[in-house]
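As you look at this complex, bear in mind that one protein chain is not there, while each of the others sits in place.
A, B and C label the chains in the order they appear, each numbered from 1.
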């Protein structure tokens, strides 16, 4: 299809409109033909200037990568270390901003759902921390593995740039990424001095007004995106969140019953997209993963960065349901046994019990109807 | 693609050759653009004449349908009743044939794997029974739900016509069906008097010699068939059978642990393609299936014919692996509980134990390699 | 998808309803998982008895095949020969039926659009001929290459069984075929004595009432069929016919300009689906086709049966438009020259002139809108 023709403009307009619902924003959402890493860069280069000070939290592998990117782009990063078992701490945000009486910090960049650790930072509370400190810093949030899986509210939480990608909650192949942008972010972009061209918002926003793009868009994925938006609307975004919450809780009950440790240390920050699990000392998570891959043809997520060999990750996001989770947990339970990790059987049973109990009400209703 | 052109002829030749491996025959395999029911008709009309006597076994719903078809086509059927819990009895075959000193019985038609009951008749033993009786009857076998899932040997077992379809072990959509034919069957077709045109073997065999077909073939499915044959060859047919045997055993262990009854009464006839499970008296299998469909989005096979409401069927054939089976069994276990059938939990655990134990050797090897 | 489940029933119901529009009938349309040849067999075995007399016309290769099938099924065929350059003659129909005062002729079977010759028999006039003769014979019509391409009216023309397939005007792969049936045909089926099972209408009509099928249907193609019906409705059936009429006329003008002979001898019977063209004596159409295939990667239809080597066929049916036809004609014009057939250039130009002239009005309108 001719990406300069009227039919394409209608497709573009429909998608750009539909995306707002998913980000829960009334503002514009920019689409890049790029993977999520590109949308990180876009968030930074459009809002900041060489030497701008950014507050970041090293909550895991992806946060570390974003931080490195910020450095490479010439930003000055104040990065708060963590033990990779918890999210960005709102109290630290507030303290750091209160200290910064000169308002040198121009942005706070947080990964909402850290894919390497299974920890979800509390964005709403971070917003309140910023407000409490009365600080004007922009809030940039990466939702690559949370958007359309875990509750997220761009407008309500006062996020200035939300970064997202196509390949998780939107159930598409990788290749599209997003910046949802606030008015404040757009205002900041007028004076931001980092050099940009491919990522520049302004020509995007101008062309998007008519459903077009300033350069060749990822046409095929845009068709898929239209379909994904319809599917999400059909299920209902709140139902999607509830589904992931229920699956996440079932996965965690399995892990606890096995006697293994969930990497995320703060229950208020459990990720409903994925669960990272620590293997006991003396065991190698990658060998466990290999046993499972070779025996049951299932590829679990590996430990990234400093977690290499120490954790495996169970994904439960996107187009995922009860029995897919159940099959996954069965594979883990068998793998734990085959590999010889000390653990208690019964994790699968505990997960099933939760799924069954939380299904009962619905079942009763549907049986009544029948 | 032009189905009269040279490129198509090459495709046809390749597929017709490759199919022989799957049926384990050195003879021709005929492909119909039709579903499996059509290949039943083809087997009968090519080998028999009006009023021909056929020995059949009412081993389940599909056997009953094939018997009805035989009647509709003007054959005289001697149908041995069963309780739908066992296969065709080789002893009865032998006795019936011994009695038939005038050789009036022209064919014995047996369903190898009865999809409605999860019972696999012992075709090799039936062959021996025929030989013991020294009877010239043709042996016609339906392998619609067993070919490329359960061990089957057209030549070795002296089968005259093997009936099969595309949508089970060949992992394709429905729309192609097959007759593998022995020389004896072809000889019989020369004098068979039932009227035929679409199903006639002779023009098929003539055109197939160059990879062509006497009328428009199911071109798109033939491309898929080429791919399916490659996949089966890559895995190895014996490995495919072993995989299904292992999955079938795991499913049966789950059922036994639940305290439910496997419909198939004779362990020597357990089907490795699917397991039919009886629900206790006073419970309705279709209501159970509805609970599972509505809560876990899984559609189990229903009880067909006289089994309606009395059984549900767990399929484990085709492109199926350990964790898909595990997920399926989890769905059943939760459904049994939600619906309120009296049963013992632990079926999933029993299945996992079997899968794990039978996986150990392989795992040890692969770990050694690592 | 489970072809016994409620969702499938809705799909089936929607398709069975939508097909009526395409056949222009208020009666049922039966769908077979089979290619068109199967639907020929279905039309005969459901309405006739061994030895029934059928009037047929040998209008070309496919009519000959249908006639052979009728013989194989045990019917007594009175086949009117033709020179393969014209359709079934309504005057002969009337004369034959008037002669048949004992009403021994039970059916008249006509190929609407003979794919081998590019001749479209005049079904409406044949209907009138039957009525003029006051004869009760059934009218069976093959529309495999005309349905949804050339005007066709099952009810208005009093056709009793219309035979069709999926792979031409319905723009699908081969694998589905159809019988649209009149009340009179259904009544005849109650007493028809030809043996049938796979093709039997009664179980089909019974199961179809709820959108289901008595045996495994061609599920994947049914999804495609739903889409095809939507596309036809969107364009409008009369517009589809007009498109093909315009393309057919352009093709014929090209042929005439080249100085070649259109095989169809009667302009009232030109097919708008395809044009068969005679090559001059001393030239071989198959060599010409080979030159075109090898130089321009285009496979033209070959001469079938007695026309082998004497004609080539230009298809212009289904999802076909002006520039696809233009490209096709360019390939033929270059091929004629390369192969060395004596001809006049300018065929393409003549076709373009026609296409341009018949486009003018529409263009004027659209320009006015611009």
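By definition in this document, a contact is a pair of C-beta atoms (placed from the backbone, for glycine too) under 8 Å apart; a residue touches a chain by one contact, two chains touch by 3 or more.
Only a predicted model underlies this, so the values are computations on that prediction, with no experimental measurement involved.
Colleague: Which visible chains touch the chain that is not shown?
Modeller: Result: the unshown chain touches A, C.
Colleague: Which is it among A:136, A:173 or A:342 that touches the chain not included here?
Modeller: A:173
Colleague: Which of these, C:77, C:205, C:265 or C:326, touches the one chain of the complex that we don't see?
Modeller: Going through C:77, C:205, C:265 or C:326 one by one, C:326 is the residue touching the chain not shown.
Colleague: So which of A:34, A:225, A:263 or A:311 would be touching the chain we can't see?
Modeller: Considering all chains, including the one not shown, the answer is A:34.
Colleague: Quick one: say which of A:27, A:74 or A:346 touches the chain that got left out.
Modeller: Among A:27, A:74 or A:346, only A:74 touches the chain that is not shown.
Colleague: Given the full complex, what residues of subunit A touch the hidden partner chain?
Modeller: 2, 4-5, 32-38, 40-41, 50, 65, 68-69, 72-74, 165, 167, 173-175, 194-198, 200, 215-221, 299, 302
Colleague: By the contact criterion defined above, which parts of subunit C meet the unshown chain? Give residue numbers in ascending order.
Modeller: 287, 290-291, 294-298, 321-324, 326-328, 330-331, 333-334, 337-338, 345-346, 348-349, 352, 355-356, 359-360, 362-363, 366-367, 370
To be clear about the criterion, only the chains that are shown with their structure count from here on.
Colleague: What topology does the chain contact graph adopt: line, ring, star, complete, or other?
Modeller: Shape of the chain contacts: a line, open at both ends.
Colleague: Look at both sides of the subunit B and subunit C contact and report whether the same residue positions are involved, with over half shared, or different ones.
Modeller: Comparing the two copies, subunit B and subunit C contact each other through largely the same residue numbers, since over half are shared.
Colleague: Taking every chain's C-alpha mean, which one sits closest to the mean of all protein C-alpha atoms?
Modeller: Central by C-alpha mean position: chain B.
Colleague: Greatest Cα-centroid separation from subunit A: which chain?
Modeller: Farthest from subunit A by mean C-alpha position: C.
Colleague: How many degrees of rotation map subunit A onto its copy subunit B on CA atoms, rounded to the nearest 5?
Modeller: Result for this pair is 180 degrees.
Colleague: Round to the nearest whole Å and give the separation of the Cα centres of subunit A and subunit C.
Modeller: 56
Colleague: Return the distance between the CA-based centres of subunit B and subunit C, expressed in whole Å.
Modeller: So the centre of subunit B lies 37 Å away from the centre of subunit C.
Colleague: Which parts of subunit B, given as residue numbers and ranges, touch two or more other chains?
Modeller: none
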